[in-house]
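The complex appears here without one of its protein chains, the remainder shown in place.
Labels for the chains are A, B and C, by order of writing; each one numbers its residues from 1.
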Amino acid sequence: MKWLHSSCLSCDFCQQADEPLCPKAQLSGYTVDGTFQQYCVASAAHVARIPKEIPLDGVAPILCAGITVYKGLKESGAKPGEMVAIVGAGGGLGSLATQYAKAMGLRVIAIDAGDDKKKMCLETLGAETFIDFSTSKNVVNDVEAATPGGLGAHTVLLLAVSEKPFQQAAEYVRPRGTVVAIGLPAGAYLKAPVFETVVKMITIKGSYVGNRKDTAEAIEFYRRGVIKAPFKVAGLSELQKVFDMMSKNQIAGRYVLDTSK
Amino acid sequence: MKWLHSSCLSCDFCQQADEPLCPKAQLSGYTVDGTFQQYCVASAAHVARIPKEIPLDGVAPILCAGITVYKGLKESGAKPGEMVAIVGAGGGLGSLATQYAKAMGLRVIAIDAGDDKKKMCLETLGAETFIDFSTSKNVVNDVEAATPGGLGAHTVLLLAVSEKPFQQAAEYVRPRGTVVAIGLPAGAYLKAPVFETVVKMITIKGSYVGNRKDTAEAIEFYRRGVIKAPFKVAGLSELQKVFDMMSKNQIAGRYVLDTSK
Amino acid sequence: MKWLHSSCLSCDFCQQADEPLCPKAQLSGYTVDGTFQQYCVASAAHVARIPKEIPLDGVAPILCAGITVYKGLKESGAKPGEMVAIVGAGGGLGSLATQYAKAMGLRVIAIDAGDDKKKMCLETLGAETFIDFSTSKNVVNDVEAATPGGLGAHTVLLLAVSEKPFQQAAEYVRPRGTVVAIGLPAGAYLKAPVFETVVKMITIKGSYVGNRKDTAEAIEFYRRGVIKAPFKVAGLSELQKVFDMMSKNQIAGRYVLDTSK
Partner (left out) sequence: MKWLHSSCLSCDFCQQADEPLCPKAQLSGYTVDGTFQQYCVASAAHVARIPKEIPLDGVAPILCAGITVYKGLKESGAKPGEMVAIVGAGGGLGSLATQYAKAMGLRVIAIDAGDDKKKMCLETLGAETFIDFSTSKNVVNDVEAATPGGLGAHTVLLLAVSEKPFQQAAEYVRPRGTVVAIGLPAGAYLKAPVFETVVKMITIKGSYVGNRKDTAEAIEFYRRGVIKAPFKVAGLSELQKVFDMMSKNQIAGRYVLDTSK
């Protein structure tokens, strides 16, 4: 089961395989009961199909974060060999995004903060360049310097939860490039000067979660072993404890709940 | 001759037929001397080729306004049968955009003000619906009401010269729809809430002028007689008078200068 | 109800809105009982939705022939202003294809035989040029002569029921152009020389019937009044008589059965 619990499968959007845009879409744990329980009701048409050889706990983080960033990369239209700047590359969404991007033949400029994330992005996840926004004198210049001809990134993937990068991205994306917004900072606005957007022919677009096809594809990348998603397992009975740790910012990677415990 | 006087024809952008994005592009009347003179220098590779049967004065407005709106419609990705809302449909750019849209099989929702423009948009230019923003109680509602299922317009073309429509368009574009910015209000910003942009998967993009291919295509539509561009002719010697009328907002349609007079 | 009676809605193809490619697709009157009866079973998810204001007999021909040619035009990737050669333009599929093409902003070169069809194509259906293959000295030359620069048609739509045009189309399609096969001559082969196909970068593709979205779109064109499909009505009790006329080639346009009679 994934965030998109079900959709009508017959509206204009479902007919074009845009189930996430269905006006009657149900969302797990939001509009219908979710998965913090031993048994739950699922929609046969929408459940993800997990190949038998995949460990259920390992694939769990793919079903939300993985699908979402994979969809964002597809929506960007980025082509193999092009450069994608990932803002928040060392976080939960970002570490998956960096791996998917690499598996899709893209070259990653990882933007995040701190030496731990730098090491992880460059050595484990496969990024080509790391830019530390907390120490960089000028992020825009640094992104441009990391791209051929200094022209900027073909694609920017916005996974951050603060507003600033949403307004800065249009400055370091390449003419004809695309900025994809995925993260959802509360109350934030996309903002870009009309003049530069027009004369540089920049595209800014939002990408939500994936449809059933994107789900199958994102899982297949995982099955092939090209995506790693570090996680720890906790029992359902430990749910409150995990929430407490999350509130205190003490979680690295993902926690997966074993509902049988 | 058109706004894009020349480009290098060998940079990354020229190689992909995006000459308007060439860093070495020259602009007529801006970076090189323009056409307010009897003789001027042109770039052989970039001059528009005007078929012999076309009157030179009639095609003149196509070479800037026509190409620009035609390019914007192409960039929108709008498909025949879809609905495009044109903001400023009754103006200089808009009256051409409405005709090109219709010739491309699109259905036009014209947004502008005043009964004269309403009449022109519906009876002469081929729009399907007219929304008067000066009298409408709620432009967003009115656009939605004009679209099948009330879902909003597939495409919004922004030709206005004030900032408000640039921020309002994201509200009445359909999920998965595209807002194309073309007009250039001084100092204006595109602004859209991150949340709605993401969950509705909206695209916002800038479109600048056309390349050589767009130019040839835009002229060919004109040659076939499906585009009309009303104009008056004045002599080059009357240039100051025409500028004065423009300053006083006394010009409807376009003035074309005859440089031999 | 249409030719595609139902599909599984959950396989790889249904997930990407390619219901016609579903391995479990059911076909009306072929794998399940069809519509030559007063009552029949339909799939709720697949029935076409007919707006109330449309006459049921009038729209009937759209549900098979209309959808099929509209889909073929979409699959061709032809863009407004481009030229499409329609082989069999005066026939049942062709007369609809010519109208859809025109409504989509395409310019039609109608290829068929006889003065009646010539008149219909040019005066009623909106074709720009008519080529009579029964009297033409050289169809390839004639198609090229009808296109700008003599370069050939951007798109060729093959609706014929003989094999020859399927092998001739590659000769008069423009470099980078697309030949779309739709008609199904028994036992016929597409055939094209490797050398010319490669150096002219030609695309040859098959297009089958439309999906649910294509169906809704094809009907919407009809609802707007831009597509006419001449037909006669006969009672279900007259079915054998209609078949006899068909065998004798005595039917022009389409016969629609009124199952209440």
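Please note the rule applied: a residue touches a chain if its C-beta (ideal position, glycine included) is under 8 Å from a C-beta of that chain, and two chains touch if they have at least 3 such contacts.
Quantities reported herein were computed from a predicted structural model and do not represent experimental measurements.
Enquirer: Just to verify: which one of C:Leu9, C:Leu63, C:Cys121 or C:Ile202 makes contact with the chain not shown?
Expert: Checking the options C:Leu9, C:Leu63, C:Cys121 or C:Ile202, the one contacting the hidden chain is C:Ile202.
Enquirer: From the list A:Cys8, A:Ile50 or A:Ala103, which touches the chain that is not on show?
Expert: Residue touching the absent chain, from the options given: A:Ala103.
Enquirer: Among the options C:Met1, C:Ala78 or C:Ala181, which residue touches the chain absent from this view?
Expert: C:Ala181
Enquirer: List every residue of subunit A that touches the chain not included in the displayed model.
Expert: Against the missing chain, subunit A presents residues 74, 79-81, 103-105, 107, 148, 217, 220-221, 224.
Enquirer: State which residues belonging to subunit B touch the missing partner chain.
Expert: Residues 9-10, 12, 15-17, 45, 211-213, 216 of subunit B touch the chain absent from view.
Enquirer: List the residues of subunit C that touch the chain left out of this view.
Expert: On the side of subunit C, residues 12-13, 18, 20-21, 75, 149, 151, 163, 166, 175-176, 181-185, 187-208 touch the unshown chain.
Assume only the chains that are shown with their structure count from here on.
Enquirer: What is the distance, in whole Å, between the centres of subunit A and subunit B, each centre taken as the mean of its C-alpha atoms?
Expert: Roughly 36 Å separates the two chain centres.
Enquirer: Subunit A: which residues touch two or more other chains?
Expert: Residues 12.
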